[in-house]
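One chain of protein is taken out of this complex; the other chains stay put.
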Amino acid sequence: MAAVTLPVLIDQLVSGLAIGGVYALVALGFALIFGVLRAAQFAHGEVYMVVAFLVLAVLPWFPALGALQFLLVIVAAAVFGAIAGMLIERGVFRPLADAPHIAPIISTIGLMILLQNLVAYLKGSELHRFALAWPQGNVPVGPASVPVLKLVIFGTALVIPALLQVALARTQLGRAIRATAIDAETARLMGVNTARTSLVAFAIGSALAGIAGVLVGALYGVVYSTMGVTALVKGYAATIIGGVGNLVGAVAGGLLLGIFEVFVASYVSPRWTDAIVYTLLIVLLALRPQGLVGRAIPEKL
Amino acid sequence: MRSGIYRTQHALTAAVIAMAVIAPLVIADAYIHRLMATVVLAAVLAVSMNLVLGYGGLLALGHAGFYGIGAYTAALLSLHLGAPFLVTALAAAAAAALVAWLVARPILHLRGHYFAMAMLAIGEIVVQVAYNWDSVTRGASGLPGISQPDLIVWTAVTHRDNYYLALVLLLVAMLAVRRFVASPLGLGLIAARDDDQGAASVGIGVAQTRTLALALAAGIAGVAGALYAHYITFVSVEPFQLEQTIALLAMVAVGGMGTTWGPVVGAALLTLLPEVLRDFAELRMVIYGALLMLVVWLRPQGLLGRGPSRWGLKLPGRTRPEPSAASDAPALASVVAAPVSGPALDGAATEAATATDVAPARAAPTVLTVPEPAPTGVPLLRVEHLTKDFAGLRAVSDVSLEVAPGEIVGLIGPNGAGKSTIINLISGAHRPTSGRIWFNGQDITNSETSRVARAGLVRTFQHIRLFRSLTVRQNVEAAYQVRLGLSLLSVMTRSRRYREAMEEMRVAVDEALALFGLEGVQHQLAGTLSYGDQRRVEIVRALVTQPRLLLLDEPAAGMNEAESAELAQFLREIRQRHSLSIILVEHHLDVVMEVCDRLIVLDHGTVIASGRPDEVVRHPEVLRAYLGGSA
Partner (left out) sequence: MSRRPLRWVSALFVIALLVAGCGSPGDAADSDEIKIAVVGPMTGDAAQYGEDFTRGAQLAAEQINAAGGVDGKQITIVTFDDRNDTTEAASVAQKIATDSSIVASMGHFTSSTVYAAMPIYKSNQLPLVVISASDPGITEQGNEWVFRVSPTNNLGAEAMADLIVNELGLKKIAIFYLNTDFGKTEREFFTARVQANGGEIVLDEPYQPDAKDFSSSIIKLKNAGADAVYLSSYYNDAVLLIRQAKDAGVETRWFTSAAVLSPQFTEIGGEAVEGVITNRVSQGDSWDAVAEAYRAKYNDDPSPFVIYAYSAVQAVAEAARSEGTSREAIRDGLAKIQGLETALGPLTFDENRQAVYESFDYLEVRDGQFQLWQP
């Protein structure tokens, strides 16, 4: 096992923050959709995957000019994600608005199976290379030398939620979203167009998933048809860790999850990482059912 | 008319079972036999999942883990000890049920998605342990060479043999689930599903009932796992992962949650579908996913679920509860009807007489019987210096009050005064920041709602919390059954104790319903009644638990003058008849003045006045609180 020195710790921290950043974006998107529609979007991971493939398809048309390419990739991911989200909201959730709660869950499960296998059918289920021209190389952080890519990913995972937070607080649409998340019925009575709000929330949430998808593609250098499954489970877990419906919590949960995974894998065992993470998740829920950041749920039964 | 449907349902079931038994004798293809065996095994799992998800309302995202625990337990016992199937199956059931029991307790108070995530985590942990604990499970290599199902007198060798064995298991599982769900325990489970706070408020141990259901379901899944292990003779981690749980979820939902045959239909459909689509190779699962979405869209409540389909574009998928006077009685109602003496079927509301096989009812306590009157001179309820802070906001501040036996006390105050909070604190929904609450000599300060209710302090809710998928009668029964204290064993075996208890309940509930004029509507779904009637049901439901103190949270909300007057009369009557104390939180001052012996006025979390109604309303502080200006 590696000696615990500062460069090693920095290395590990940065790795954790990078993958944690990806989880954070997925979780944020999931939480946003859940908060507004009270619906668990099981196809969220597939949006992440499909967008990654779509961007891969259009990548050859982007000028391979350093940071410009990166920016275009992010924008394209957001756009594709938003469109996918709106299609799903209209096509899957809207028709089941009055149905029993379980119905949209099953429907999105069906969508998840469909999309995963459709992409496997069209593009093959093997790994596909996803290479960006920028960022490349390493940069010194303290005594360690870390990949620029990881820092950029972490940075993106901070900037985008921050922008979102500002938009939610300052714009009318943002306020409408927050109102609908608190109480859709009341919001509607107060004149909020909840139908449009749902659509927008879904679009934003899915855009976030799409961005996460291209970021992870860049991080590992590959995309593949089953990549959405892990994203869904991790994103769901991160949302719970942070506290359901809590946006800041979702981001914090994602980052913490990523860091935690790296450290457990490094200092305990890569084989038992998942088991340990899940056990601690249960312990966390047993002790603090509202998540780390969530508001206390008052009712006991 | 009812018996006609009953006969048709019976015939249909018999036909299906006959077909299931005869088919493999007619079709000789071993591959088909294997397929059928797989379908039946999936059906067993779906039936167990339905118990938790359909009847319990719990999103058990780790259910396949119990299947896996059963399979590995059976495999290890068979390989290391040479244990035969009967032994391994029992051990598998026990192991799975035990794990379910252990993990359920800490997480069952979690709501909704938190619970789902915890269950998912458990499923994942099972998989990871199976995968990595090489020394025991051989990790990814799996455990080969397990003996075939040996039932001493016969060993299941061919696929057909195993199919029949699985069929027997399925029928046993369905019977077990049916028994549970049709029993008072099942009633408690469904009540908790419909409204867990409402269930707790009448003393139903929500967490305990759910744990029981989860353990039972896990046990069934465990036996299925044992059969799988001996049938395939090889166990590895793959069939026990999240993917399988998700498939089970789909099976139950597509078949129809909370129905008897739904999970079987769902399992058959979703297992056969990939087979039928086999020729499509890679497009197979694409089509599967699309079909899943299609079925949900067309019939969101599941194929056998209640309610209309969407054949056009405009029909909503809402399941509108229908009054049971019509011939199509709702499935659940029939399942949970008074005890029947054979496998009852959906769609038939039966009231099979149990008189012939049960000893004549002894003089069972009924709703009329007054519980041991509390000692006079000692306050029934004493609240001392109660304070509650919510994240910086002090909702209740140093409130003390007492309620004597037989007293009706009104708790009034402007909006936001803290009345509901006090009710929540007293009834156990919230924990006070400081202060004490004594009830009938017990300290109930930190007790949870169902415990408080069982001690004799029952509350109702501002927004009526009836169990909407149950009939009026069943709502009352769900509350009554708490005192029966039935065990799982007595329910499953329909023991003498059970039958006596059921008879006792029948008599008591008949009486309660008659007393309050509800016998005419007793078989209607609770949600279909008028608002006033629903209120009445809610209170009757509370009353059958023989409380000493009723906490009524704005019972007159939404009522007009006539209804309020009726309510006031009603309250006085029940206080009289049942020697109750009542705390009444109300805005309708007419009711308050009419009924209350004493008033307590709250404002901004503190008591500002207390005394006789006529005095209190003239109190300057009270006037200021309500009117805002100077008296």
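Order of writing sets the labels: A and B. Residues in every chain begin at 1.
Methods note: a contact is a pair of C-beta atoms (placed from the backbone, for glycine too) under 8 Å apart; a residue touches a chain by one contact, two chains touch by 3 or more.
These numbers were taken from a predicted model, which means no experiment stands behind them.
A.B. asks: Among B:187, B:303 or B:479, which residue is in touch with the absent chain?
C.D. replies: Of all options in B:187, B:303 or B:479, contact with the hidden chain holds for B:303.
A.B. asks: So which of A:57, A:127 or A:182 would be touching the chain we can't see?
C.D. replies: A:127
A.B. asks: Would you indicate which residue among B:272, B:290, B:488 or B:623 is in contact with the undisplayed chain?
C.D. replies: Touches the omitted chain: B:272.
A.B. asks: Give me the chain B residues in contact with the hidden chain, please.
C.D. replies: That gives, for chain B, the contact residues 5, 8-9, 12, 15-16, 19, 23, 26-27, 29-32, 34-36, 38, 131-132, 134, 139-142, 144, 159, 232-234, 236, 238-239, 259, 261, 265, 268-269, 272, 275-276, 281-282, 303-304, 306, 328-331, 346-347.
A.B. asks: Under the stated touch rule, tell me which residues of chain A contact the chain that is not displayed.
C.D. replies: So the residues of chain A touching the unseen chain are 1-3, 5, 8, 11-12, 15, 18-19, 120, 124-129, 131, 138, 145, 147, 149, 219-222, 224, 226-227, 230, 261-263, 265-266, 269-271, 274.
Here, only the chains that are shown with their structure count from here on.
A.B. asks: Rounded to the nearest whole Å, what is the centre-to-centre distance of chain A and chain B, using the mean of the C-alpha atoms as each centre?
C.D. replies: It comes to 34 Å between the two C-alpha centres.
A.B. asks: Residues of chain B touching chain A in their complex?
C.D. replies: 53, 59, 103, 106-107, 109-114, 117-118, 120-122, 124-125, 128-129, 132, 196-197, 200, 206-207, 242, 246, 249-250, 253-254, 257, 282-286, 288-293, 296-297, 300-301, 305, 316-319, 390-391, 424, 428-431, 448-450
A.B. asks: State the interface residues of chain A toward chain B in the complex, per the touch definition above.
C.D. replies: Residue positions touching the partner: 34, 40, 92, 95-96, 98-100, 102-103, 105-107, 109-118, 120-121, 233, 236-237, 240, 244, 271-272, 274-275, 278-279, 281-282, 285-286, 289, 291, 295-301.
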